[in-house]
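Of the protein chains in this complex, all but one are displayed in their positions.
Entry: subunit A
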Amino acid sequence: MADTVHNSIRTGQKTWLTLKMREMMEAWLFVSPTFIGFLIFFLGPLCAVVYYSMTEWNLLSQQATFVGLANFQNALLENPDFWLVVRNSVVFAIGLVPLNMALALALALALSRPFFGVVFFRTVFFAPVITSAIAWAIVWKFLLQGEGGFINQVLALVGITGPNWLREPNWAMAAVIVTRVFKMVGLNMILYIAALQAIPRDYEEAARLEGASRRQIFSMITWPLLAPTTLVIMVITTIGSFKVFDHIYQMTGGGPENGTLVLAFYIYQQGFKFFNVGYASALAMIMFVMIMALTLVQVMLRRKGSE
């Protein structure tokens, strides 16, 4: 600022304006790669998917015909698969989100203060986060094999005959949820640890001097102060659970009997296996609306909470 003022005094109003223009041009030059990429690979495709969703377009038939909202009607009213998929996605989210968050918070509470071995444990719980979901799913798929799988062999040692985990619809869903939690919980744990460490120690010490118990300190001080973090984690985790794809692809392929067929996988299947471009685009739009709604609801809850 100082130099612009200095220049304008020296050279007059006209130069000052061009300087401002120049600054603006430079700024747009700086953001132009991001902006152009955004237009080409995001905004354009987003408009296209809105249009595709209103067409009857099978890749093999080459020609897209405009059909209005028929794809949405098909999904919401006619095709029973759709509601199965939505149900599966909701079950997946309802199973995963609370389990993930509770475990993350428990681990964070245990690991937020330094003690001997704390770095080791943080490293261990975080390791699956940086591992590819495919690698993680491959290993768990083998551990969970029905016959000769490691987990069932261990169960056999104590006289339990384990189920064929990934071949029975209900067990398969539970298995993908739990193994996904193991994969992702480290990230939420780290976010919780960061939040816990940001809470001033004085609060807790003051409460302890007043004679508050551990439980009271948690429910009256720690938990309310964690609320913003909890909300962020909830949004991230819920959206992540609606997007789960690679994990399902590798572990169950949507099976058995479509028991783990979730939304992201179904979109992939319709679009890139069966080439129903119009229908798959309508599904993508529905996913988009669901995620937007979830985010908005959670942001509104936050605003209400902070009032």
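Everything that follows uses one rule, which is that a contact is a pair of C-beta atoms (placed from the backbone, for glycine too) under 8 Å apart; a residue touches a chain by one contact, two chains touch by 3 or more; residues count from 1.
We adopt the following convention: contacts and distances are computed from a predicted model.
When the listed names "Ribose transport system substrate-binding protein", "Carbohydrate ABC transporter permease", "Peptidoglycan glycosyltransferase MrdB" or "NADH-quinone oxidoreductase subunit D" are checked against UniProt, the chain not shown comes out as "Carbohydrate ABC transporter permease".
Considering the full assembly, A:Gly148 is the residue among A:Pro80, A:Pro114 or A:Gly148 that touches the omitted chain. Only one of A:Leu187, A:Ile217 or A:Leu261 touches the chain withheld from this view, namely A:Leu187. For subunit A, the residues touching the chain absent from view are 2-3, 23-24, 26-28, 30-31, 33-35, 37-38, 40-46, 48-49, 52, 107, 110-111, 115, 117, 119, 121-136, 138-140, 142-143, 145, 147-150, 153-154, 182, 186-187, 190-191, 193-195, 229, 232, 236, 239, 243, 245-246, 249-250, 264, 267-268, 271-272, 277, 280-281, 284-285, 287-288, 291-292, 295.
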